[in-house]
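A protein chain is absent from this complex, but the other protein chains hold their places.
Now for chain A:
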Amino acid sequence: MADVSIKDVVKRYGSLQVMHGVNVDIADGEFVVLVGPSGCGKSTLLRMIAGLEAISDGTIEIGGRVVNDVPPKGRDIAMVFQSYALYPHKTVGDNIGFPLKMAKRPKQEIDDKVGRAADILDLTKYLDRYPRALSGGQRQRVAMGRAIVREPKVFLFDEPLSNLDAKLRVTMRVEIKELHQRLNTTIVYVTHDQIEAMTMADKIVVMRDGRVEQIGTPLDLYDNPQNVFVGGFIGSPSMNFIHGHIRDQGGKHFVSDEGLHLPLPETSASDGQAVSYGIRPEHIGIGDSGIRMKVVVTEPTGSETQVFARSGDDLIDAVVKDRISARPGDEVGFIIDPARVHLFDRETEQRII
């Protein structure tokens, strides 16, 4: 087991720079999720930790040792690929045992450890099969078996669940989490799915365009997004943003560009400042009081209902637990709790409250 320390890491492909000084500290045994939109550099960062991609500038330390020039073989880390990358010509048993074979472990030890890994992952029945005769979820587990069998210092996962259907994804999510609790090994996990990030991570690293936007616990990111990007990226359905200004007429409130007045908590924002007003759909209640909005669409999912409503050109959605009888065209009241409001500067997109 080991901690991983990423310092000012830069990645260039020729003259094209895709990573601009990334800093992340990962503690021993921590489950860290790298999340961000497609092309933001998650895989590249992971592959630099793995040693599959050269580090152009900065350093990566694993267990206190700088590994910039250490090949993957010498880093004592294991990786699970998005494609699983199982060896098609080897049986499940040989796939799982391959890292041990490469480490020249005795046959008896290999058999024991493969047996144990198969046991943990419920693969004992399939040890003699070839990967092509397995389902997606089973292949996924074989790939994990191959990673855990060597008891590495760090596990790397690159979107391991993205090839599975929604239901299996939830099951595997739990299994990976369980595995982590059992082995307590440091995990760096890449995904572009923020729900995966929220549910699995001890710590989330939100990335965009080769930069880190914010690092924190899932709830920290949810409650205190540092900027518009993180606010919009974390949470589902995503945060409503309304452009407007601060008005200070004996108590500050927010006026949107469309003229909609919304409540504010205590803030240092000054009169006339251009801001983005952020409120999560689940923090809006629906009732007879509140701001009058005209319903556009309602989307009941059984457990909750999402309501899209309009006032002028401002479109806001709310998610409520109750069943809603309002139909498109009806007027309802949106009740906003000022304590749940996020305010960002329009220019810098940084958080004000």
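Here, contacts are C-beta pairs under 8 Å (C-beta built on N, C-alpha and C of every residue); 3 or more make two chains touch, one makes a residue touch a chain; residues count from 1.
Methods note: contacts and distances are computed from a predicted model.
Participant: Which of the following names does UniProt give to the chain that is not shown: "Ferredoxin", "Sarcosine oxidase subunit alpha", "Probable glycine dehydrogenase (decarboxylating) subunit 2" or "Maltose/maltodextrin transport system permease protein MalG"?
Facilitator: Of the names offered in "Ferredoxin", "Sarcosine oxidase subunit alpha", "Probable glycine dehydrogenase (decarboxylating) subunit 2" or "Maltose/maltodextrin transport system permease protein MalG", the absent chain's UniProt record gives "Maltose/maltodextrin transport system permease protein MalG".
Participant: Considering the complete complex, identify which of A:V35, A:A50 or A:I215 is in touch with the unshown chain.
Facilitator: The missing chain is touched by A:A50.
Participant: Which is it among A:G36, A:P99, A:P160 or A:G278 that touches the chain not included here?
Facilitator: Of the listed residues, the one touching the omitted chain is A:P99.
Participant: Given that one chain is not shown, which residue among A:L45, A:I77, A:I246 or A:I336 touches it?
Facilitator: Reading the full complex, the residue touching the unseen chain is A:I77.
Participant: Can you list, in ascending order, the chain A residues touching the missing chain?
Facilitator: 50-52, 71-73, 77-79, 81, 83, 85-89, 98-99, 102-103, 146, 150
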